[in-house]
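With one protein chain held back, the other chains of the complex are shown just where they sit.
When the chains are written out, they are named A, B and C in that same order, and each has its own residue count from 1.
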Amino acid sequence: MEETGTTRLEMFSDGVFAIAATLLVLELTVKHAPSLGYQLLHQLWPSYLAYATSFLTIGIIWINHHHVMETIARVDRTLLFINTLLLLVVAFIPFPTRLVAHYLGKPGERDAVYAYGATLFLMAILFNVLWAYAARNRRLISDDMPEAKVRAVTQAAAVGVPLTALILVIAIWAPVGAIIFALAISAFYLPGAARFDRS
Amino acid sequence: MEETGTTRLEMFSDGVFAIAATLLVLELTVKHAPSLGYQLLHQLWPSYLAYATSFLTIGIIWINHHHVMETIARVDRTLLFINTLLLLVVAFIPFPTRLVAHYLGKPGERDAVYAYGATLFLMAILFNVLWAYAARNRRLISDDMPEAKVRAVTQAAAVGVPLTALILVIAIWAPVGAIIFALAISAFYLPGAARFDRS
Amino acid sequence: MEETGTTRLEMFSDGVFAIAATLLVLELTVKHAPSLGYQLLHQLWPSYLAYATSFLTIGIIWINHHHVMETIARVDRTLLFINTLLLLVVAFIPFPTRLVAHYLGKPGERDAVYAYGATLFLMAILFNVLWAYAARNRRLISDDMPEAKVRAVTQAAAVGVPLTALILVIAIWAPVGAIIFALAISAFYLPGAARFDRS
Partner (left out) sequence: MEETGTTRLEMFSDGVFAIAATLLVLELTVKHAPSLGYQLLHQLWPSYLAYATSFLTIGIIWINHHHVMETIARVDRTLLFINTLLLLVVAFIPFPTRLVAHYLGKPGERDAVYAYGATLFLMAILFNVLWAYAARNRRLISDDMPEAKVRAVTQAAAVGVPLTALILVIAIWAPVGAIIFALAISAFYLPGAARFDRS
């Protein structure tokens, strides 16, 4: 397995992405308080916000991971190792998501959002490390992959680092705003990236 | 990936469907009350009802999702985005399922069933949006797919919206009846849809 | 999809089998009691026993499910529906497993084992319904599948019904013995079934 195809790696990674996204729902809880309807409509918004943000974020990283796998022709052990570290961080996302769901609007919300933002920032860094390793001198890139496509993936990966760093900066003044910003990144990513592709 | 095949999308979606369906069992709990047998036979029926309803509902949406994927030839970013939103709602189902399991027959049952029905209604809407986007002017449909098959999927998708809306209406007067109605939709869907196919 | 191949069905089913088996571990818990070592060595045996029994049982049903899928050539909606019911019961196994883990050796253990045995019994029944539907007049069987192979699957499926019924009978007098018997069925199934194959 010094150098093999990407199929197994994609299947294992897809499994981790799908499971991490689906486990997010376990973080939603209600109290045994009198009015369930009041809780669902007025008190659970941090849970909904955290759930949607994390689900879409994992969806985006899944799509970007596919872009990388489509451009590379083979896998070596170093890539396997970096990919395992990336998955370790992606599978960690349900934990800070739960913190945000439970602490937003309460004392400790800033720390919860720091933990959330730091996880996404680390994910963005590791994604760039993964891609930099694969793309450097076209080390693992398919021979027939046009250079324009390689550059498009590089740009899409690079933009994640300042955007997730910005989540951390916004959290200093506005923890709730930082999560809404993170949701907006994910929600607007797809049409934005589509424009990228055509350039 | 401006336009690619549907394999990866199906695998990721199937993963989310299978995991969401299997996580439902985690919502079943017993109290440390004296008689376990009494609880299992007489008190846990809301949990069994909620479990069976949600499991079959996810099974139905999985089957319908395959129908859609069979008719379309390619995936673009907009479809990917709508599909991610649909999965976000499907993966959310264990949460209102737990609410129904815990609140049916107790104060708050109506709110729990509203949350359940609203989730299924939103799922039905998003499924129709997904299909409308793919089928409009046969945008993503395979060239060799007969128009009759496309119409059959359109009809099967469309019927979900009034049926899930009816769950919400029934819940106003009879929350338990609304869940039984939701179970009946799923349980009778398959033979019904089979008749559809032959028409 | 009136009649299609078995690949998707197998993938979705495999997902449910793998997830149900892996979720079993979540039922293992320790109390915040003074001696962790004492709990792990002397008090958690019902949890270990329940975990191993359910994991191996899901492993066996997974293997048998493959035998069925190998012999059949196509899937129709009725098979899809019976399969969904079978998966519903398989995905339910973690719940009675937790009951056995928590109640064995305590008041309520008999009810817990009844719930466990009844779940396995229902699974065995549904597995036979699935196979009877597929095999009747070779309805869905591959044309080139030898009749001897079809009979071997019929025998392997049929044996599950009396064996799981016996779990329920043994539970009347010896709940712990019934779980050990269920574990023994799974542990001895494979060499036994291997002998079957050669006959």
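Just so we're on the same page, a residue touches a chain if its C-beta (ideal position, glycine included) is under 8 Å from a C-beta of that chain, and two chains touch if they have at least 3 such contacts.
Just so you know, these numbers come straight off a predicted model, no measurement behind them.
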{"item": "Missing chain: touched chains present in the view", "value": "A, C"}
{"item": "Missing-partner contacts on chain C, residue numbers", "value": "10-11, 14-15, 17-19, 21-26, 28, 30, 34-37, 40, 51-52, 55-56, 59, 62-63, 66-67, 70, 190-191, 193-194, 197-198"}
{"item": "Chain not shown, touching residues in chain A", "value": "1-2, 8, 11-12, 15-16, 19-20, 23, 26, 77-78, 80-81, 84, 87-88, 91-95, 99, 103, 107-108, 110-112, 114-115"}
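As a working rule, only the chains that are shown with their structure count from here on.
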{"item": "Chain contact topology (line, ring, star, complete or other)", "value": "line"}
{"item": "Size of the rotation, in steps of 5 degrees, that lays the CA trace of chain A over chain B", "value": "90"}
{"item": "Inter-centroid spacing, chain C versus chain A (mean Cα positions, whole Å)", "value": "36"}
{"item": "Chain B-chain C separation of Cα centroids, rounded to whole Å", "value": "26"}
{"item": "Multi-partner residues of chain A (each touching 2 or more other chains)", "value": "none"}
